[in-house]
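All protein chains but one are shown at their positions in the complex.
Chain IDs A, B, C, D and E follow the sequence of writing; residue 1 opens each chain.
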Amino acid sequence: MSSLSNLLLPAVLFFALGVIARLIKSDLRFPPDLAKVLSIYLLMSIGLHGGYELAKADLMTAFSSIIWALILGFSLPIIGYLFLVFTRKVNPLDAAAISAHYGSVSAGTFLMAIAYLDNAAVKYETYPLIMLAVMESPAIVVGLLLAAKARQSLAAHEITSQLPPSSTLPANDQDKQQFGSLMREAFTNGSVVVLIGSMIIGAVSSPASMGKLFPFIDEIFMGVLCLFLFDMGMVAARRIGDFRQVGLLLCAFGILMPLVGGVVGACVGIYILDFSVGGATLVAVLGASASYIAVPPAMRLAIPEANPSFYLTLSLGITFPFNVVFGIPLYHALVQAMAN
Amino acid sequence: MSSLSNLLLPAVLFFALGVIARLIKSDLRFPPDLAKVLSIYLLMSIGLHGGYELAKADLMTAFSSIIWALILGFSLPIIGYLFLVFTRKVNPLDAAAISAHYGSVSAGTFLMAIAYLDNAAVKYETYPLIMLAVMESPAIVVGLLLAAKARQSLAAHEITSQLPPSSTLPANDQDKQQFGSLMREAFTNGSVVVLIGSMIIGAVSSPASMGKLFPFIDEIFMGVLCLFLFDMGMVAARRIGDFRQVGLLLCAFGILMPLVGGVVGACVGIYILDFSVGGATLVAVLGASASYIAVPPAMRLAIPEANPSFYLTLSLGITFPFNVVFGIPLYHALVQAMAN
Amino acid sequence: MSSLSNLLLPAVLFFALGVIARLIKSDLRFPPDLAKVLSIYLLMSIGLHGGYELAKADLMTAFSSIIWALILGFSLPIIGYLFLVFTRKVNPLDAAAISAHYGSVSAGTFLMAIAYLDNAAVKYETYPLIMLAVMESPAIVVGLLLAAKARQSLAAHEITSQLPPSSTLPANDQDKQQFGSLMREAFTNGSVVVLIGSMIIGAVSSPASMGKLFPFIDEIFMGVLCLFLFDMGMVAARRIGDFRQVGLLLCAFGILMPLVGGVVGACVGIYILDFSVGGATLVAVLGASASYIAVPPAMRLAIPEANPSFYLTLSLGITFPFNVVFGIPLYHALVQAMAN
Amino acid sequence: MIALYPQKLLNIITIDSMEDRLVESFHKYGASGYTILRARGEGASGLQADISGFDANIMVKVIVPEERLSAILESLERKILKGYHLTVFITDVQVMTPEKFAKPLSER
Amino acid sequence: MIALYPQKLLNIITIDSMEDRLVESFHKYGASGYTILRARGEGASGLQADISGFDANIMVKVIVPEERLSAILESLERKILKGYHLTVFITDVQVMTPEKFAKPLSER
Partner (left out) sequence: MIALYPQKLLNIITIDSMEDRLVESFHKYGASGYTILRARGEGASGLQADISGFDANIMVKVIVPEERLSAILESLERKILKGYHLTVFITDVQVMTPEKFAKPLSER
């Protein structure tokens, strides 16, 4: 029942409408820059809101939220990588690139989860918002390290003949420099700046001046989220079509991995961080969701040998729709069951 | 008086401001993608609203609205075509392309009519919204059929020497394939998808979740409409300048045809569909308005021999401004007179 | 204290966030057309509001506001020019181009001042809004005249060898034609059209129809302003980096000149126009602010010999941030002191 | 020195709604890829100012081996004869990896 | 085989506010059309990053018969001497319909 009511949320329905529009080959096109504007607005809104709440937060809990966000961000890609390498369906470099996405998060999925909890009148803590900001980048670092390891092992096993020689050379100065710049890019990522910046502004601004912002950040929020998910539905559908290229087993990974991440996240949320059902559901969603904004371009630059249609199809075309439509009510039910 | 109060509606004034900005050669430019975003928002808003109302609608009336929308959409272009061919001011292919626009509708004009009725506190039924969605595409089909007929008669009358031979060949496989793809495009047109999709979402969503959307779809609606008409005023003015190329008689068609369509629409609204004054005014506006979004690109592809500046000047530069400024209060007054 | 509370206004903080995002080399990019849309919205909103108020305004005061706006617009660039030529840090053509910016105004700074006054619950007259519209263009004319003078004196002093000969020829037909078109461009400038148009619409529209617009122009105003200043912070930061090229003395001009303009504006506001503290603060802000939208492209065309990085760095990179962060509370304090 | 090999670069400027039809023929006539840029312009069919997206052009670029050029050109000529407005021009270019441009999209 | 005829393609890269002036001279010197693309870039006059629309470039393309090229080039040179920053380059192109490019915009 909870799952059905989710399916009838306007935001989910608009997501579906976007998918359908592409499937019936409608000429509907959202301007290419719209998604960016909408996501800046959405991050700004939840950031301001969250920061305003966080001003009253418990420092200790905030701190352990950050630590556990880092732990999730570092460990989930490793789980994914081992699993992918074990199945031998993709080469180690592809495995590194794919799994990096699952350590990071999808703000769209997180926002959808908030809409879902609001609709079900479930309360939640604000700490998961900090975790959202924290988890955006570490997975990129893990992806790089896994790729370095993969390149070495490829070189060692002498199966490098298909790959151009230069890519297997030991890291030289230029590579280190590139690593440095990728690190900087990971941590100054646009979404992170908007989210953390807005949280700080929400925390330090006077209640009176925040009051003037609330109509903007509150009242039109749900409508903008619908528009955003409409747009993202079309983006996702563009990738769904590639799933044949990707193969069935890999597609299964795109559903299995969020389930693993969701369970791990739920455990962290309930047993370690001791959050309410709402808060723990959000942590589960952070664990389950895969990045489609920050990580893909980072992987394109960091692991150019990997095939982008693998990780884009998985994160955008499979995991994202799965989480939006089925995952969120599932994680919520799971957390409810675990909490009792 | 009713007409004067229309002229002082902000939305109409912003439309005029857009026209003036171009006429005085201001460097004001709205970003090219803005109109698209605004119209997606507007269609989404009235769609959600309408769908929400339609959930309580009478199925029989909805069904006959659809039937009459189809009848209007198929018959108006034929009236226009016969008239244009009769005056001999344009060749049959141009006549086909022009008249197709008048069977379809202009969402901008429809929205302006809603703003007008709201301002005059006139109630209206929701069925015309379905008719708006239904009427977008059939006229394109009629345009294609008329063009096929025109090409045949051109070939028959052997006045084809000016036209390249290939265009007069009997429809071959490739042409049929093209016809099929144009049909698909007509019915999966972006505006139709947004409008029908939003209506369905509005109909199936729970009142609670719709409540969260209302600030977005209601409160800022009128402001966004003003911005949209401001933008469209500039688009229209860009075409007004071409009216000399088009000739006076053709321009007269751009005012006469909406009057004909308005009267036909008013009759259908009052006598057949038995709508209130507000509802019948909207049907009159549907009959009167000419498409400037869906039909022009379709005609460019389907009847490339026709001169685009004819139909663009007529629908965007003459009929659209005429309807927004003078037509709407006129059709309203007409319906009032007929209803008594 | 007043200054500190300004620093904690969300709009100022978002401006700072934009600056920081660039300084830490974040990959955050706002779509290039967003700033334009936001500023059209902002000008439309304050225009409608102002026009609505102005309907009740005193014609005499409105008239003298316009006269004094013109006087400020013509005299401030001359002060700036004399000063710059006196320091001999830039050549006369650069001096003309730079000083033109200071006779015009920055709508962003003006809006920030309104947010500041609203937050401090200080009332203000609506006349400064007319002055904002009036002052946009005259400075461009002065800039052209100063440049013509500069070219003559350069020719006379025979230091023209570095400059190509054609630029020092006496004004010929083509130049006059160009002057004419620059004049037209100055007075049909996009911002001016939106602002004056919206003011007229606000003045003539019925209260009922304006009521439907208020949620759009009022409630989300502050949020949109924050987003706009966020964006402008990144634009400003892009220029801050160039300050080394510009030199310290010229940078000092970028802070000194707004102070001069602010004092002159404050005097006009208090002693001549007899405004309240709020209104006079706004006039001071008009005097202090430098254009970064209308004037730079006009100078690029009118004085191509001048170095754009001088005037862009000064107006966008120095004066704008200075006014937003420090200037506004300063002018407010100054006016308060003078009013007592 | 890096070796360079000659290829042809086909350029087409037309209204944006022609895109699908052009892309279809690139697939059909064995192009290895194409690139599309949003454009505005003026020509025999008037001003295409991209005002509010209502009259935008596209500029399309296709690198093809000379021997595959004429099939595409003929399909363009057929379109022009039907009344479509296409501004077409061809440039000589040099590439580093000629094999890349010999592999049709359909064989990807 | 489709016959091809030589023409010149003039390219100009400059700031967006130069657009009206360039278009005016294309009309004046008998171009049959032009195409404009939005661009960003860097050069002697610094970075034009198109940040929030504040520093955009345009790239302008004009196909002209060789004999009409030099009048336009001279008008561009006059602008450059006045201080305007224009990056100009010319390419040889081949077209299918040379008559199209011989018909000035003014005679449309």
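Keep this in mind: a residue touches a chain if its C-beta (ideal position, glycine included) is under 8 Å from a C-beta of that chain, and two chains touch if they have at least 3 such contacts.
Keep in mind that this is a model prediction, so the values were computed, not measured.
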Visible chains in contact with the missing one: A, D, E
On subunit E, residues whose C-beta touches the chain left out of the figure: 11, 13, 37-44, 46, 57, 59, 70, 73-74, 76-77, 80, 87-92
Residue ranges of subunit A at the interface with the undisplayed chain: 29-30, 32-36, 164-167, 181, 231-232, 234-235, 238, 242, 292, 297, 300-301, 303-306, 308-309, 312, 316
For subunit D, residues in touch with the removed chain: 1-2, 4, 7, 9, 23, 32-38, 61, 63, 91-97, 100, 103, 105, 108
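Criterion: only the chains that are shown with their structure count from here on.
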Other chains in touch with both subunit D and subunit E: none
Touching subunit C and also subunit E, the following chains: none
Chain whose mean Cα position lies farthest from subunit A: E
Centroid spacing, where centroids are CA-atom means, of subunit A and subunit D in whole angstrom: 38
Contacts with two or more other chains, residues of subunit D listed in rising order: 46
Junction residues of subunit C, two or more chains touched: 29-30, 32-34, 36, 215, 219-220
